[in-house]
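Showing subunit A:
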Amino acid sequence: MTTNLAAQINGVLAALILLTAFGLLAQRRIYGMLHLFALQGLFLSVSTAIVGYTAGLHHLYVSAVLTLILKVFVLPYILYALVHKLHIRKEVEDLVNIPTTMLIGIALVIFSYHLTAPVRELSTLITKSTLAVALSTVMLGFLVMITRKKAVTQIIGFLALENGLFFAATSATYGMPLVVELGVALDILIAAFIFGLFFFQIRTTFDSLDLKEMEKLKEED
Partner candidate 1 sequence: MTLLILLGVSLVAAFILAFVGDRKYAPEVNILGSATAFVASLFLAAEVYNNGAFTAGGEFFFVDAFNVYLAVLTTFISTTTAVFSRRYMRHERELGRVGKNAMRFYHAMFQLFIFAMLLALLTNNVGVLWIAMELATLSTVLLVSLYRTPSAVEAAWKYFILCGVGIALALFGTVLLYFAAERVFGSGTAGLLWTNLAASSGKLEPTVLSLAFIFFMVGYGTKVGLVPLHNWLPDAHSEGPTPISAVLSGLLLNVALYALVRCKTLVDGATHGNKAGYIMMFFGMLSILVAAFSLLRQKDVKRMFAYSSIEHMGIATFAFGLGGPVATFGALLHMLVHSLTKSSIFFTAGNASQMHHTQEMSRIQGLARGNPPVGWGLMLGVIAIAGMPPFGVFTSEFLILTATIKNAPYAAPLFLLGLAVTFAALFRRVIPMVFGNLPAHQRKIKVSQSVVIVHMAIVFILGLYLPEFLSQWFHKAVEILR
Partner candidate 2 sequence: MTTTLYSIIVEFVQIAVVLLAGPALAGWVRMLKCRMQGRTSAGVLQPYRDIMKLFVKDVVLAENASWIFRFTPYLVFGATVMAGAIIPVISTVLPSAPAADIIALVAIFAMARFFTALAGMDAGTAFGGMGSSREMTVATLAEPAMLMSVFTVSLVSGSTSLSQMAQVVTTNPLMLRPSLAFALLAFILIAVAETGRIPVDNPATHLELTMLHEAMTLEYSGRHLALIEWAKMIKLFLYAALGVALFFPWGIAGATPLWMLPAAVFYLAVKMAIVGAVIVLIETPLAKMRIFRVTEFLGMAFLFATIGMLSYFMLE
């Protein structure tokens, strides 16, 4: 596989990641979102592996495997199980309607592209153009968190945001040092357990996972 080809494949994967990010923004059903999220994880994992292969950085394989396990299997499974177990309504409710969010999302992508332009100039890596996509994914994940009403969808948005971070880490820098990668993975795992626990706590205290219930702590009169 030549470097050029790898770059092309990576570019395609980046586009797919972006697409799934938009998909998360547009998807109305929770299961659909979970699938999209798993898909995004898969693309990320493949992308990491390809970068590792082309750059000859073997620790990236570890990241790729970690990503594959965590983001494609473990986390979606946990979420799936929770949604199933907690009888969460399948429809996603959102605050801002979807076309508007899409428009905002497009604006964010353009903004990210503009923002990363100076960085792109500097980089000598083959993956340099993917940084804009990574930042866009972060922003889109953020947008999902802002516009959705349920705790589960917020978590999905959060995880998508982290996917963007990982993508940035692999694409912009060929991956962080392994110790960092491992630590980050561990943290995410703990986070997954914690939000799992949380869902039960929320569920038992509020009888719902709707964030509307959790707006009591406020200071307006």
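Here, contacts are C-beta pairs under 8 Å (C-beta built on N, C-alpha and C of every residue); 3 or more make two chains touch, one makes a residue touch a chain; residues count from 1.
Candidates were picked such that all candidates are chains of the complex that A comes from, given by their letters.
A quick note: this is a predicted structure, and the numbers were derived from the prediction, not measured.
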Touching candidate for subunit A, same complex, options 1 or 2: 1
Residues of subunit A defined as touching candidate 1 within the complex: 57, 115, 118-119, 122-123, 135, 138, 142, 145, 151, 154, 158, 161-162, 165, 168-169, 172-174, 176-177, 179-180, 183-184, 186-187, 190-191, 194-195, 197-198, 201-202, 204-206, 213-217, 219
